[in-house]
Structure formats: structure tokens, C-alpha cells
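Of the protein chains in this complex, all but one are displayed in their positions.
Moving on to chain A:
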């Protein structure tokens, strides 16, 4: 069956069962109730500490076929996920569903455990590097199940993901299991994705390298949700957890794209007193902040709040009084981690508060503008951030479709060409974000506004910006590099891309290399 954006989605997908095709960004109305964690008890004066990860695996009664979760706040510095899976493999447990909030290249080390059948299913935001290629080749027993950050929160709360055990890296953990992410050698800032898992997993194991006296302050994850504590030497490599300050790009092409994007936001009418925005962490999208800042200072306006994926760049604007506050689901660099530690108006939020479409209102719904990067876009304004032009998995869904759906103005920035490959195409390889939620596509050679946004088209018409139709933009690309031949795909589905509401927006078929 074809879904509402014309992608062919089988009714039944081996390994996943019966699926529902995407029917529009806000078409699905949720029914039923949220699920909850298993009841538990902890007697007064009990000691939650266990000697090792191995002991913890025994204590939670981990069995074949269970689902385990992790947060990805340590990014490439993570020393938890690979270590836990290694311990599970040694115990002979198999058929595990891995449900981390995302995977990084450090997790390429999991490939042997997929080959051995220890891990037979993965549901996460995306995959990169060797793992991305490995999964594209179809070595995982079930198709890779890709969800956005908001979609994952939705799936956890609705019970579509049932986490048997969450193994959560805890930069600071007290003797009774209160946790925060801002103290200790492995500080990572916000624990937004871990908050979600701790609240809904049947059992929670905190793994820490910084056991503190009770009670810890501040508390991000409460002791009421944590069953066991394991102390290890190191949970993360600080150099891999966060880089120094993420700086603006110096690439002239990215800067031109960023300048155009800021101008589009300006002429569209959303750059007003008390506006709110989110900036993606890609080169061009982050650089938009620099041009927005200049405009704010020139005009003497201040913003209301920022959302993210936070960086020091945004924290600096808040500290200068340009924004009132920030909602942070994950802190990207050391200045952002420092900011959440010291600024009371830099708030930590859960993945559900950030982006879940099936609660009573996520913060993305309050966004005026979001600037997002893209791998490819097409003439229907659909965006791909998950596969490259050869159909290989190389990115993550993240909050892309969530923020695009929520914000009043969604601007997607991308270079028109990467090498010889056109990034504005007749059809993207894989749809992650549907075109109905994208308002403008900004490249270095031209800007296309979604034809349904007549208001924006009217507002930008005398701006002097290179505004053109999306087809004209695509034609410029094709004239430079020629029309690309379609890549050859097999019928085998190696991945499914779930939209934030739980419907299937696209599938990834194994390319014939």
C-alpha cells in the first residue's frame, strides 16, 4: 500500500508485523492510556549497590528476548553500552532488543554481537559509520526501527517500546539512586533522554563513576525510579562526551546559506520581540545564530526561549540577555554543560516534554522557528537525514520531524550540491520529515518556499533574496551535475522509518552494491 506521501509500505513487514502507513503529520489521534513501570519496593536501610555489571544483570533477571535501553548523552565517549552488551553476551543471553536513544560510531563495537545473535533487534534514532553500513547490508535479524526523539518518547509512553531494563550512565549518583548529569568527571549536562527511560523501564540500573553521599543536589532522576547502583572506574571519556566550544563554521558556502536562512526568518515576520527558536547542530544551521544575533542587536529585540540540543553559542546569547531561557534535552558542548550547571534559566527537559506528539503539548509546539540541516530534499519538500545518496544508513532522525511539525516556521538548509551529487532531487532516497511540515528550503544558489505558505511567499517577494520555485532550484542542480541515475535496490527491507506518531513514513530497502 502507498502511504499519504506516495511511499510503498507493505502492510506486513517481516520482523515487525503489521504496520500502519503514514497518513499526514497530525492525522493519527492517540487512544488508550500511557503504560507504567512494574511495581517495586525497597525496604528501609536497604543497600542498592551491586558489585558489578555482571551482578546487576543477574539481579534484574535479564533473559533471552528482553529489551534493554541506554541514553546517548555520552556520545562517542560512552563506556556503558558496549560494556553491558559484552557482559550479557558472556552470560549466553541472546535475542536482545537494543533500544538506545541513539547510536554513535563508538558503538561499531557491537557488530560482533549482532553477528552472534546476542542482539537481534535495534530501535533507535539512527546509525553511522561501520554500523550504518552493516545494518544497511541487512545483517540484523529484524529491520532497524528508526524513531525520532519525540517518537521514541511517544512509543515508550504508549507501550510500543517496553523497556525491561534501563542501564543508565550516571555522572553523579548518590547512595540511594538520585542522579544528575552535571557533576563528576563524566558530566554531560542534560539527561533528557535518560529521564524518559528511568520513568518507564521496569527496572533501572544506574552505573556511575561518581558515587556521592545522599542526598545529591540537584536531582534529575529520582531515587524512586532506580533499583540498583553499580560503581565502575569510568563511565565515559570526557574528550568523547563533549567537545570544547562548538564554533561557527568558517566555510563561506555554509555562511551564505546561514545568512539567507536568517533573512528568510526575518522577512517571514517571525523575528519579533519574544520569538522562540531552535537551531540544529549542523554547520550552516548553527551559523544562523550568528546572523540572528546581529539582527536582534540592531533592532533591539530579545527572544523568549531556545530549545535543543543546546550549545554554548545559545547559552552565550542567553547570558547576554538575548533570550529569557533555554529548554535543554541534551547538551552538546562544554560551555552548554557549564551553563546548565550554573544558570537557573537553563532548564533540563525530558524527551517527552521536548517532542512527544501524544502528550498534552510538547515544547516544540511553542516554537516560532527552527533551522534544520538535511542530507537531501525533494520537490515535494520531503527531507532525508538518514541515508546517503547510495542508500546507506549514515545519520539519525533526531528531533528533525518533531521540530518541523511543531514550529510555525521550518527552514531546511542544505548545499545544492555535495561533490557532484544534487541535494535537491525529484525524490529523496528516504523520507524522514514530510514536506507538509517544511516551509522553506535554503541553498547557496536559491531559496524555495513551500507553495502552501502563501503568507511567507508574499512576505519575502520584495526581499531581494534569490527566491524561486523548488523545481527551478532542482533544475539548477541537475543542469550542473546531470540527472542522477536511480540506485538499484533489492526488495529486502533493512530499516523502517517511523514518524513521530507511530506510523511508517518510509522503509529502507537494501541497495544492490
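Going forward, a residue touches a chain if its C-beta (ideal position, glycine included) is under 8 Å from a C-beta of that chain, and two chains touch if they have at least 3 such contacts; residues count from 1.
FYI, contacts and distances are computed from a predicted model.
Per UniProt, the protein behind the absent chain is "Citrate lyase acyl carrier protein"; the candidates were "ABC transporter permease subunit", "ATP synthase subunit b", "Competence protein ComFC" or "Citrate lyase acyl carrier protein".
Screening A:239, A:297 or A:480 for touch with the missing chain picks out A:480. In the complete complex, the residue from A:224, A:390 or A:469 that touches the missing chain is A:390.
Touch with the chain that is not drawn comes from one residue among A:214, A:299 or A:420, which is A:420. Contact between chain A and the absent chain runs through residues 389-390, 418-421, 480-482, 484-485, 487-488.
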